[in-house]
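All protein chains of the complex are present and in place, except for one that has been dropped.
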């Protein structure tokens, strides 16, 4: 394999995908994101367990090799001289664990949709599998790929906010405000089914993004939470709304709100952080602006692409200021960092792992488990 | 007294004030608000317990009659043929109860700053005093005076939001982020002193406004809460930050956040309400816009002053659309409704009480007591 | 009269008004603005030429003295020992000149709505009347009373913008987009009638405010303009829309757009100024924010009420940051400066004239005359 790996230096990387077939919104996001910088092409896939959809989807993407079974794909690609350099796992949640495990076992790097798995113990098994080896693993907590989010983290790290006191994070949507899973919506169908989505509904699907964003920017772990989960839509087994109180390491307090029944909201992920020296505010729906609120001075609008930003944030913009970048570019930034590691391995350099991975995946599983346990016990405090 | 009362029909009302002397921001707000529509003049006052400040303050306001003792003022004004029509209580919190009680006992209508009193039992005593009598009482939960807030309430009442599911309210500031009470800030001094401010710090000072706004717009009472109160500034006895989970009558869930250490925030009072048909959003700092989010349709920006608003909201604007109205006009709307009642009594008509009063005052006291008790017990749920 | 004047030191000022009777929006604005700070009361008025409306209006305002004829009022008030300290002229445009002239001749200070007069020669006659005397004259170009506008001027003056290059000012509304003057709208009736409004329609009514705001903030005079005026509504004699190119003293270029047929706009007065070091942007409909755009650095949101503002701007706020102030407060700031001069004269101190007056009035008349002449000649360049 070392020859093949070495060969990554002067060609686009070859990518495989499991899941993401026709009708799955996130599949085309992964393809566009991984290919955005001209550094990779998706060439192989097991895009659906239904052969007709797998075939049609592969044709629509002009794939070189189409599979109907991911185990077969892992074996074949690992054996091929021009096999894929890594695989993307874009299936419903219940398959994340077995698919990731299969490819990792075949020595193929993995980029996996969140959540890491359905249960904490599965996540821990993946963690052991990866261990200290050289097989790479990324989890697409894509919102941390925004340049303004990176800027926020760098400012916190640099002490510009002082000691953090208060955080407020939310992620609200409305697409589950009606019982659309009872009306044939496929996205809703598996997301509201505990056997395929996991313990959490809304809190797992988007609450984990909010929690991850919060921990990413603040650098502080959620130590304890008190969660009030609700299934507002009749007949729904999993929560579609949640409100949480948070306590962070070091004494900061906060709230986390997520909802998929917040009528009129599209994809309102927003973060506020308040410290002893300054506050920060960011809204995913207008992602190129970071509000900086230094004590006693005017608010500043930090805008992506500018020379005044931290180099780590600047590196995540592809366009000059005022040329809006969005969701795809942020997603692509996760891939860019991951692929840089793939190429590093090809050059026998150590990976930098500057993207979410196993650690973030385990944090997310514990967050969901904690929130569900808290709420079931009457919305009491739980330590994570 | 009936003659004097009758005489209100063809003259500006005569107003007295207790407190609000030099250096007290809220005093001049009351004066400007009560006089804004040309329906009243402040003519008498006991503006400070310090005679020099009382005298200077009265001169600065061109008062006809200056007192240094509110008891004396109540007696004199009740006896005078041209005595005041009502009194404003604009003192620190600890004097609200005794001053209001004194004037009510003298048969003089009262407009009182919130909170109603320091303790629930004091509030209940005031409630008994007023009882079924004809002496009027208003509590200046001024934020409900904004036309857009009224519009929100009317839309909820008319069923335009359907069944409410989720509410989010916040009131954040930063003026107590440093220990300014230890550096001579008079406003901060009494607000951080339990003997003068009451049980709650931030939760009492501004959390009550947020809770009142929420109940006003939704028409739903907070049934239970789980509160996490913090005093972030060293040496401070009362909370300067609070996060609460809320459960409302009828099953809606929510969060309430208030903070006086949220670096960079001025006076960010904001409310969001989500129902089965629509959502609403309002921000006090841009108060002339109400965002309406009907399911499946574009957001609408309802703007004050327009003919398309509910008549109750339209009546609270003084200017055409696009001529910004603000805090003073909202405050004046509370006074306008109160003074209409004063004039109704003068015409021997029943009062309409379309302004916050004893009921809202008692709700506020119970909210603070509940939040403090919850937090002290480890942030557990408390029923109100 | 000197005794009466001296007597201003320890009482509210006494104000008279001509015009502003029932149905005239601007009358109540003047009353609320002049009384806002508790420094004056409107006590006398000739509020309408129709005796019934004059009587009713005076009663509604609890005036002490009601007149039906402004000449009579000027004579009586000048002679009375407790006569008015100044008069407000709030009539349609055609009466500004004769009313102002009458009161000035009677030795009574005048605050006059814009425009100064219907024609330039009338304005010049008023200028001669006032001359070097001590009778005060203010013109209510009220938008310059906003604190953020003052802040902008002080920043330009202090050189923070460097040399100005480009300006963009607009004032757009939609209330004349239909022929409402043909449907009984009284405000529209006189504003679209050349004999009562003057040469300009939209360009006179609101274009002058935009031009004044521009010159106030930049400190630069409009030297030449090229105007394209249109009457879009059939049957309308005066323009209801205008677009202008501007050349300012010193070489800056710009545009001025005004319209009363801009469907959906309320009262959108907005200014942008770009210099070699920074840009500024202000929107009247969100008046408490001034955007500052320093070269190569993040935009800053300067907010009214903060200690970081220029003292001249800070002095124009009555409330702490985050307590929205609006149109009335800005209007009242013009009155506050004017009344300070009235009191200065009472103390035999020289007036400071820190408010718009004759000079601004003449500039406005020449601006309208120039714009109309330019447009009539085929939208050619005219020097002012």
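The chains carry the letters A, B and C, assigned in the order they are written, with residues numbered from 1 in each.
Here is the rule we go by: a contact is a pair of C-beta atoms (placed from the backbone, for glycine too) under 8 Å apart; a residue touches a chain by one contact, two chains touch by 3 or more.
It should be emphasised that the depicted structure is a prediction, and the values quoted were computed from it without experimental measurement.
Annotation: of B:292, B:318, B:336 or B:366, B:292 touches the absent chain (contact as defined above).
When the full complex is taken into account, the listed residue touching the unshown chain is A:12, out of A:12, A:249 or A:277. Of the listed positions A:166, A:191, A:247 or A:268, the one in contact with the omitted chain in the full complex is A:268. From the options C:22, C:55, C:101 or C:165, the residue with contact to the chain not on display is C:165.
Considering the full assembly, A:325 is the residue among A:325, A:341 or A:360 that touches the omitted chain. One chain of the complex is left out; on chain B, the residues touching it are 292, 296-303, 306-308. Not every partner is drawn; the one left out touches chain A at residues 10-12, 25, 28-29, 31-32, 35-38, 41-42, 59, 61-62, 173, 175, 265-268, 284-288, 303, 305, 318-329. The missing chain lies against chain C, touching residues 161, 165-166, 168, 170, 174, 177, 226, 228, 230, 232, 241, 243-245, 247, 253-255, 257, 259, 261-265, 274-279, 293-295, 299, 378-381.
We adopt the following convention: only the chains that are shown with their structure count from here on.
These two copies of the sequence, chain B and chain C, are related by a rotation of 180 degrees on CA atoms, to the nearest 5.
A comparison of C-alpha centroids places B closest to the centre of the full protein.
If you average the CA atoms of chain A and of chain B, the two centres end up 44 Å from each other. The geometric centre of chain B is 34 Å away from that of chain C, both derived from CA atoms.
One finds 56 Å separating the Cα centroids of chain A and chain C.
With touch defined as above, residues shared between interfaces to two or more other chains in chain A number as follows: 299.
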